[in-house]
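A single protein chain has been removed from this complex, and every other one stays in its place.
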Amino acid sequence: MALQSLDIAKRSATSTESPQARKTPQVAKLIDVSQCIGCKACQVACMQWNDLRDEVGNCAGTYDNPRDLTDQSWTVMRYAEVETERGLEWLIRKDGCMHCEDPGCLKACPSPGAIVKYSNGIVDFHQENCIGCGYCVTGCPFNVPRISKKDSKAYKCTLCSDRVAVGLEPACVKVCPTGCISFGTKEDMHERAEERVAELKERGFTNAGLYDPAGVGGTHVMYVLHHADKPGLYSGLPADPAISPTVSLWKGITKPLAMAGIAAAALGGLFHYVMKGPNDVSKEIEAEVDKELEGEK
Amino acid sequence: MTNHWSDIKNADVILIMGGNAAEAHPCGFKWVTEAKAKNKARLVVVDPRFTRSAALADLYAPIRTGTDIAFLGGVINYLIAGGKVHMDYIKSYTDMSFLVKDEFAFKDGFFSGYDPEKRRYDKSGWEYQLGEDGYVRTDPTLQDPRCVWNLMKAHYSRYTPEMVEKICGTPKDKFLQVAEMLASTHTPDRVMTILYALGWTQHSTGSQIIRTAAMVQLLLGNIGRAGGGVNALRGHSNIQGLTDLGLLSNLLPGYMTLPGEKETDYDKYIAARAPTPMRPGQLSYWQNYGKFHVSLMKSWFGAAATKENNWAFDYLPKLDKTYDVLQVFELMHQGRMNGYVAQGFNPLNSFPNKAKVGAALSKLKFLVIIDPLATETSEFWQNYGEFNDVDPTRIQTTVFRLPSTCFAEEDGSIVNSGRWLQWHWKGAEPPGEAKSDPEIMAGIFLRLRDMYRKDGGAFPEPILNLTWPYRVPHEPASDELAKEYNGKALADQLDPKDPTRVVKKAGELLDGFAQLKDDGSTACGCWIFSGAWTEKGNLMARRDNADPYHNGQTLGWAFAWPANRRILYNRASADPAGKPWDAKRKQVWWDAAQGRWAGSDVPDYKADSAPEDGMGPFIMNPEGVARFFARGMMNEGPFPEHYEPFETPIGVNPMHPENPGATSNPAARVFKGDMEAFGKASEFPYAATTYRLTEHFHYWTKHVESNAIIQPEQFVEIGEALAAEKGIKAGDRVKVSSNRGYIKAVAVVTKRIQPLTVDGKTVHHVGIPLHWGFKGVAKNGFITNTLTPFVGDGNTQTPEFKSFLVNVEKA
Partner (left out) sequence: MQVSRRGFFKVCAAGMSGSSLVAMGFAPTAALAEVRTFKLARTTETRNTCPYCSVGCGIIMYSLGDGAKNVHASIMHIEGDPDHPVNRGTLCPKGAGLLDFVHSKNRLKYPEVREPGSKEWKRITWDEAFSRIANLLKEDRDVNFVARNDDGVTVNRWLTTGFLAASASSNESGYITHKVVRSLGMLAFDNQARV
């Protein structure tokens, strides 16, 4: 069993079929939110392993620091003080890339090979191929990728693909002092999740459950939630994440048409369009599509 | 810790109180999550704040800071009144049946023998009754009103759930839920562990809080058992080791003590520390004190320590009082100290009342700082604006700052709070010209010795005769020092049973402290560490993590003192007949066939003493059993009693409202001027407490970039109700002041601090993390200890950092 496969299952903006013959087990990281103390060891392990150092920021009146994901912070803890029927609960969620089985970022990415998905399930960004258009940001249902101000390229958690590639666990998994983060085959993580959910139910969390959202084909980073019926309690974890219709649209219908119509396009404008200001435009497109969809109802 | 970190996984109930393990010891806390996952254990957290530990608790109860004795006293009452005690355990293993002298009494908040002028007790009446045979009188039927059990029962009957609620602000139903959960472990098949840290020690009644916890654990039969114990998580990586090695004013290595100036007779000095058994058949292991002491003196002074000179008794300084840091900074503040050396320590940040500490340092002639990092103390003379507003030109102290290595750049061992001595290896050269602490000590000492040799001076003998057998004298190596504290034979050691057999040849390393002698034929620098580096090699470097019994004892990993025992008092894990109380948790047991104690741990007991001999499991106590009644060993009384913090938000002790003298600890030492510096609730209405955050370590990690990134700026925590009252929003800057100064910080407004109703009044807590200062890569901030009061625990003098009064306003 080779979890560390570098076989590529999908590659952005490439229509060539990926090799399919080899069968590699899927990997997954399971984050049991009920065991998280929000210590941020995973944040530090991530910056240490990946040679990242964010700015020394400031305290904004919460424990959240850095306050959001950045090109230097690929994972952050999000703290929520929530009053439930059990009284006060401090729900702390490790946020970062979910490594979707059907990655919206990859679908949206126009640059060949800038985003790949390995056959073990890891979704990885290859910055040398990144053109900084920001479509991955739009394409992500979890609002994860960030464009670096330094080099205008997109960054996010790699699930430590360089560690997994040599048979090691991701840095955040190894470091986690309470065992809230675990790593293994997706199958094993499902099993572990079941155990954890059963234990939470035994402790009276009747709605405990696994978060492995179907809208993105399932994820390779999953959560055990004590309140799986209300993911929104965990600093706005989307209840039913799905790839934005815009991205689905362009992949599904428009891409072949675009290929066919290439000669008709004004190349200069196109380049400008791709290299500059893409983020805004993509939002505009999205708004447009949304409007259309609204009109449909 | 009586137990150790991975042993926590054996618990059924975990009480975290007076500590916040998830915050301050996350990697140890994993064994709490493990116990929860594998053992269905329940986690109970009692704390003024809903902490990171509380976030994972099954049961959380709020408590007002500084009222833990009232809470735990309430638990004692609940257990005794409800019969929820492990009766077979306490009958055999505690002093419950011992009779107490008639003079002992308790009235209006004072125990018998109190002198209000001196703020001190005459403790002579706090003793057991002795029979004609010289042993303590007992009443196994527990009928005698003077037996410890009945005295204790009466003492704690006053701690009703209503009284707990009145003092602690813990709602009665919450308290009862906690008490019930704790009580569930009184059966032999269930065990509770208690995890505490500085949240208990840093009170004017700190030692007594811990004693109350020990009493709870004894009542439940949880001491000496896997998954049980009273576990001090401790603060720094080698605080345990440095305490073991006796680096405290009144100590010598291995919990031996320096003589007081009244102890002029050597034999009496030893005898006072080597008590004979108080009950028949007891081991009273401290009877070997003389062997440990003589071996230490031989280790330090070699041939100069002889029987004739009482093993260089005169070389030891004699105490007139304890020179703890509060005492020393008081003297410094009075201008009575000239020099001070701070080795890896940052007193300006670490000690209470920063203004007083800074003023004290300014009166020194010289200050020597030995540190890997640029500390605030090293620059106490420098002006850092509002953070340190001093005028350097007016400070005449000469300050030396010597760079030392850090962990990564040296070999050596440190002791974790589970008493494991673990060896580590050097991985890199230090930066610049930094030197290790032993090299720096050698550098200073060798020059001093040369001067005394050449020029003479005051009492040069101990300096000139100090053993210095190191290969390279200015670089004493870690292996040499480790072997020195392990101990060696100075003459051939013969087998007492067969004198023709040589057990140890002269010069050989000893196997353990059982081989020490008081005739000068052995040397040992720290008896409890003996066995750490023997002829078999460096046992501290062992890396066999096998756990054949699946109880986490890992006897082949490193070396635990004493004698590689992992759980102290583990004889108490078995019943009087030598059979484990719980077959699931087998620690030690009597192997009748072999005529020896066997176990998954090293038995903490005389290995061949059969159960019918009746030796108690607490072999260090002359009673052989554990004490509910502390005799004269604690300064404020044999039974813990609730006293208010010196800065109390309610101004009265609800236990003794009629006796103002018993409001706060009547036996705590308060210096002149410091009493006046205590604030009153009328001016400083909020109960403040200081603590660590998980993202930082003390005052070090503000120098560490990755930690500065994840927690960059000083803040204080305020409950939503108080914030609303004061018009403070999250992210606002606030000024927090006490009677000793102020700090300014960002406000974190939280639901995790709730107002409590105490004695009919609303009490708000203000939480103040301690990690900032004016040096570092994190954002500069104020020194938290600007606010804290200069008063310590009545026994240890550990400052009351955890309970004081402040005011809060928008900055």
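Structural remarks
Going by the order they are written in, the chains are A and B; count residues from 1 in each one.
Everything that follows uses one rule, which is that a contact is a pair of C-beta atoms (placed from the backbone, for glycine too) under 8 Å apart; a residue touches a chain by one contact, two chains touch by 3 or more.
This one's a predicted model, so the numbers in the text were calculated from it and none came from an experiment.
The hidden chain, counted over the whole complex, makes contact with A, B. Annotation: of B:E429, B:E535, B:E612 or B:E809, B:E429 touches the absent chain (contact as defined above). Note that of B:L59, B:I80, B:C406 or B:A811, the residue touching the chain absent from this view is B:C406. Although one chain is not drawn, the whole complex shows that of B:K40, B:K107, B:K307 or B:R447 it is B:R447 that touches it.
Not every partner is drawn; the one left out touches chain A at residues 6, 8, 11-15, 39-41, 43-45, 48-49, 109-113, 116, 118, 124, 126, 128-129, 131, 133, 135, 158, 161-163, 165-166, 171, 174-177, 179, 245-246, 249-251, 254-255, 257-259, 261-262, 265, 267, 270, 273-274, 278, 281-282, 284-285, 288-289, 291-293, 295-296.
What we mean here is this: only the chains that are shown with their structure count from here on.
Distance between chain centres (mean CA atoms), chain A to chain B: 46 Å. Contact residues of chain A toward chain B in the complex are 34-35, 37-41, 43-44, 47-48, 53-63, 65-66, 81, 83, 87-90, 92, 177-180, 196, 199, 202-203. Residues 22-23, 26-27, 29-30, 33-34, 36-37, 40, 50, 52-56, 58, 60, 694-695, 705-715, 729-732, 746-752, 777-779 of chain B are the ones touching chain A in the complex.
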